[in-house]
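I'd like to ask some things about the structure below.
Selected chains from the complex are presented in situ; the others are not included.
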Amino acid sequence: MSSSKHPASTSFKAPDSSSLQLNDQGKLRHFLTTDGLSKQVLTEIMDVAESFSGVAEQAVKKVPLLRGKTIANLFFENSTRTRTTFDLAAKRLSADVINLNIATSATTKGESILDTIRNLEAMQVDMFIVRHADSGAAHFIARHVAPHISVINAGDGRHAHPTQAMLDMFTIRRVKKDFKRLKVAIIGDILHSRVARSQIHALNTLGVREVRVIAPKTLLPSDTDSLGVHVYGDLKTGLDDVDVVIMLRLQRERMGAALLPSEHEYFECFGLTEERLSYAKPDVCVMHPGPINRGVEMDAAVADGPNSVILQQVTNGIATRMAVMALTLGHYATGKSS
Amino acid sequence: MSSSKHPASTSFKAPDSSSLQLNDQGKLRHFLTTDGLSKQVLTEIMDVAESFSGVAEQAVKKVPLLRGKTIANLFFENSTRTRTTFDLAAKRLSADVINLNIATSATTKGESILDTIRNLEAMQVDMFIVRHADSGAAHFIARHVAPHISVINAGDGRHAHPTQAMLDMFTIRRVKKDFKRLKVAIIGDILHSRVARSQIHALNTLGVREVRVIAPKTLLPSDTDSLGVHVYGDLKTGLDDVDVVIMLRLQRERMGAALLPSEHEYFECFGLTEERLSYAKPDVCVMHPGPINRGVEMDAAVADGPNSVILQQVTNGIATRMAVMALTLGHYATGKSS
């Protein structure tokens, strides 16, 4: 686990994803980060996700779009939850899935990852879903795969988790329709969060009015200034008049360590209660990537309350992952981008 | 593992399944226990199982009945064997299956089970196959799922294991045709057996002439009197003139403990030998849910002998599970119940 190290210090080169994600026609080929992708590309992902939302309500929850394609779940870091959503998304597109849990030390670094990739390529795998504790792992793989293969980043170190960010954007769009007027607050451990970075890039690209982060100073990254966010140190001022609240998941095993307060102290200052939520707009929507630690990040009354869209996020997660899979494999044309 | 506790003392409310299993039209919606289900419903399960028995003999062992449905195996207690039979049954109905082994302490109780369920619901899962060490777990989940979702109990604590009981009923019907004249003896650790309870309810509902249990007193539950069975303390009188012998599986790891004799002592008194089997009718059929401990519950000569229908039980298990899946999801109409 090098996720506690700074991204730049990992074994993989610092990500340089500007051109890597798009093909010559400007179409999505890999999906590694929301950073650097245009509003048009992000909007296309949501449009396709919207079209797939209906699939889950059909009697037969399947489309034959990726029939005969082979998708490999390459999880170097365990995550039953995230893997299950990719697995389901792939099955609903009629793809074949092979699951490879490689959460062992020997085969998780540079050369041996390449050997694994080369072997799976030789088996004519079409797509890699990559989760890895090191920042840049998905980029590293994307730089080395054969031209016809797509790589989707399912979370790399503290760098990016772009499908989570896009399912959040898709959820916001379904509830709020338009991004333009929105004030969005992200609350929690920004420093260690790959989700927060991907969300901030996406929210700014989609043109929200304001992105705020609310966190103790010790949980802010050193490059916060360059992220295009407003920083708040308390919920009262930070939540004032916001339309969307995005809670981050706290890694309980980290609480009480050097940088972090105890669970109790954290909840005292940053835990979301119904009372505190009243600082925000009445129709504020509350988001959380799950699983929730009730009583740590937020009260059960908020998590299960009328403003919560947490379960809609889960539903939208399947459609969003289906969209990213179909788009990167070139099996979906919306006709909206040239 | 709270399976050693009395059902009423578990963390889940005492099961109340009377109305929970049927929908407004009296059709099976969940399958949690054989207790309280009518003869008509049990018979319909066997009729549909009969129709699926042919599927496994076709060149293409599949029907498209549940294509596009998503079935989640929720095994809070490990059981490769049982899970494999549900997995196969689902595949032969063309459903998509996701396997979630959650045999870890943190996520197996009340609130966190509900969170897991809510998340899987949000992923548009259609059916949960639930195995749990606590009695009442499947009922608990059934009481909380969305209206379109079906729950099948794959074994909860010492409470019920209804698909095992129904595959046994189906096997008896295929061999003996009619339940009316049958004397059936269940031998072994009735106290700890979820299977025995489900069998006794089903046998009585289907109208067999007599249900006997043969066991040492220490392995009888305190409510034996209310179960509608005749109790025997030895094989000689208990097996006299019976048509069907159902052996229970002994948990070897429990043998020699407070309530239980050693394996050797047990076999001396209750082990089924060819000689002892001769007390029963000549065409008695011998059943066991597997895996068999040869030399503990019965001699190899009996397990593999001409009266054994143990492997037919396995075959019938697939058809029975297909039937329960298809019926609860409303994708099978026999026209026999209104």
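Each chain carries a letter (A and B) given by its place in the written order, and its residues are counted from 1.
The rule we apply is simple: a residue touches a chain if its C-beta (ideal position, glycine included) is under 8 Å from a C-beta of that chain, and two chains touch if they have at least 3 such contacts.
All of these numbers come straight from a predicted model, not from anything done at the bench.
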Worksheet item: We see 2 chains here; how many are in the full complex?
Response: 3
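In the analysis below, only the chains that are shown with their structure count from here on.
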Discussion item. Nearest whole angstrom, what separates the Cα centre of chain A from the Cα centre of chain B?
Written reply: 42
Worksheet item: Can you list the residues on chain B that touch chain A in the complex?
Response: 67-70, 96, 98, 100, 111, 115, 118-119, 121-124
Item to complete: Would you mind writing out the residues of chain A in touch with chain B in their complex?
Response: 56-62, 80-81, 84-85, 87-88, 91-92, 290-292, 294, 311-312, 314-315, 317-318
